[in-house]
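Missing here is one protein chain; the remaining ones are kept as they sit in the complex.
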Amino acid sequence: MSLKGYISRRAFDSGFLLILTVIFNFVLFRVMPGNPALAVLGRTGQVRPEFRQVLQERYGTNLPIFDQFIIYIQRLLEGDLGVSFYYYPTEVSELIFGHRLLNTILLMGISILLSFILAIIFGTIAASKFKSKTDLVSIFVTLTSYSTPVFWLGMLIIFYFFGQFHLIPLSGSPRIEDPKYADIFAWAIDYCYHLIGPVTTLTISFVGAWFLIARDQMLGIFLEDYITTARAKGLKERRVLFTHARKNAMLPMISVLAMAMTYLVSGATLTETVFSWDGLGLLTFDAVTYSDYPLLQGLFLLVAAVAIVSSFIADIIYAYLDPRIRY
Amino acid sequence: MIMVLLEVKNLSTHFFLKESRVRAVDDVCFTIAQGKTLGVAGESGCGKTTTALSIMRMLPPAGKIVNGEIFLDGVDLLKKSKEEMRQAKWKELSYVFQYAMNAFNPVMTVGEQIAEVIIEKENSKSKSVKKEAWKKVKESFEIVGLDPDRIKNYPHEFSGGMKQRAIIAMAMACDPKLLIADEPVTALDVIVEKKILKLLKEIQSNYNLGIMFITHDLSVIAESCDDVAIMYAGKMVEVGDASTVFHKGAHPYTRMLIRSFPSILGECKRIEPISGIPPDLANPPPGCRFHPRCPLASKECREDIPPFESFSSSRHHVACFHAGETIL
Partner (left out) sequence: MTISTVNNGSGKYSTPSIFKRYKIRFTRFWHLYTDSPFGMIGMFLVLLFVTMGVFAPILAPYDPNKTMVGERSDNPSASHPLGTDRLGRDIFSQMIYGAQISLLIGLSAAFISLFIGTLFGLISGYYGGWIDIILMRITDFFIQLPALPLMLVVVSLFGGGMENLILIIGLLGWTGTARIVRSETLSIKQRAFVEASKSVGAGNRHIISSHILPNVFPLIFANAILGVVNSIIAEAGLSFLGFGVVGSWSWGRVLYEAGRENAILLGAWWHFIPPGISIMLLALGFSLISFSLNEVLNPRLRER
């Protein structure tokens, strides 16, 4: 099959999956007995009659389920994700697509990039020294970091680097609107300063998860005949490792990266909670805590859409990089 | 005057495993003359590939060269530093691997993989070097009979025979003096095999190339080699020119090996397998390693290791106390 044919088939698959997700999203939040608004009332104990009003107006919650679905789809196509219960009367889309999205993308983007590079470098080195001391020590260290709960790591970092050594700020994410910043640079510097803690936490945790994948890929590739050939050719070891081996090891790592793209918008709930980083992860936590269903629904949809799109893109890159795959 | 290209003296390569020491190659001597082909034959596991890998200094981590000298053009390869050896590879000696089907990296074009080695050996990344390299890639494709327009193709777009040609093109890219070919035609069908053997012969006579040709197939050796070396259980048992070894083979193993191969043109006779199995090299039998399977074995054979001595001529060496004796 040509590359074009492959792309169009995968595009069709992804579209189908997207539709399924929308349906799933609709159903999931309507499986509770009765009206979601009632559930909210029951949980929080606060009587907010305007909710029922809003739900009926916007989503026709008094109508049969099929009509509700039609209205839901129509609203969705208009880009309307509903009104948050907790932050009423703020729109869900306003909550998601604002400074929180930016905060999360910056935090996750930097951490993912750093961890990805570190995991590949360490993985390659460990694999090239298979079963040496370096290899065993790095395996032990990464297994330990894999086994460490990320939020506890964050707590430790706060305890030592804020509490004992005063190297990082306690928590929070500076907002540019804050009047205490004279100009954008002052804000940017303080922002980076606040990023150190959560980025370190996430990077340690991601490297723990990805190092072994990278090492395993490399080991598999070192057994391949073309690596033996490359060595026989007397190429510099650096070229063997980082041109011949890496190109092939990169392929499965792309799936890892695609998976990480989802974190880019889902945020790291635990890390953001520990560091009070005002991102989408913290927003998810709030939405769950206050049973803010419209908000949860919106977040879920965003994450699922990004998941589907990034896996689609990953497949295309994969097919582009590996000429054998265009089946 | 025959100019010696490669001289291997008393080479011993052992594998150090957890609980044992496998004597994969033990005290092996042979030479390859310039522009000539030496065929190395023997059963699987007799140390052919290990010998070749020792020459390339590409043994797996457990393997160590414990003794010996390997002179290529008068220079001992074993005395070279890692870096010197790396530079010598492909420029002085190149290797065609067993299972050549996977020798090319699937995500790089064939041309790229040939060009990279030429560029690296030039030690410069200037535009002219790169241009020159690609020109050489095209030439090398022509030499091995491939369409030069296909240098930008990926390995999976080549057939088995084409890949084998491309590998030979790659091996010749830096004009080496010695080519080690480890079972280069085993995976190919007979017709392609013939063509590849013919190609190797042509290249050899054009470039005065020495070839070490490893195979377990005696008919391939008979067809393409000037000299023959027979290995058994990590030992060299007989070396000589092809007609001497095939017609006047002196070591019982050589003769039994030849008898166990069917001949298409010769008279129709029963082929005779060699009974028994090769010894465990972690624990080889004392004396001659072939004695448990040898019909001529005597007390001497069980106790002493037979010396590797010249037999009928100065270029014919045999390691056997009963060399030339008739087998009943």
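First chain written, first letter: the chains are A and B, and each begins at residue 1.
The rule is simple: a contact is a pair of C-beta atoms (placed from the backbone, for glycine too) under 8 Å apart; a residue touches a chain by one contact, two chains touch by 3 or more.
All figures in this text were calculated on a predicted structure; none of them were measured in a lab.
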Practice item. Could you tell me which shown chains are touched by the chain that is not displayed? Key: A
Exercise for review: Check each of A:I7, A:M155, A:I254 or A:I317 against the chain that is not shown and name the one that touches it.
Suggested key: A:M155
Check your understanding: Given the full complex, what residues of chain A touch the hidden partner chain?
Key -> 13, 17, 21, 28-29, 31-32, 130, 136, 139-140, 143-144, 146-152, 155-156, 158-159, 163, 170, 212, 219-220, 223, 258-259, 262-263, 266, 269-270, 273, 281, 284-285, 288-289, 291, 296, 299-300, 303-304, 307-308, 310-311
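We adopt the following convention: only the chains that are shown with their structure count from here on.
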Point to revise | Approximate Å spacing (C-alpha centroids) for the pair chain A, chain B | key: 54
Study note, to complete from the structure: Note: in the complex, chain A contacts chain B through residues 224-226, 228-236, 239, 243-244, 247-248, 251, 321-324
Point to revise | Sites on chain B touched by chain A in the complex | key: 56, 58, 85-91, 94-95, 97, 99, 102-108, 116-117, 120-121, 154, 156, 170
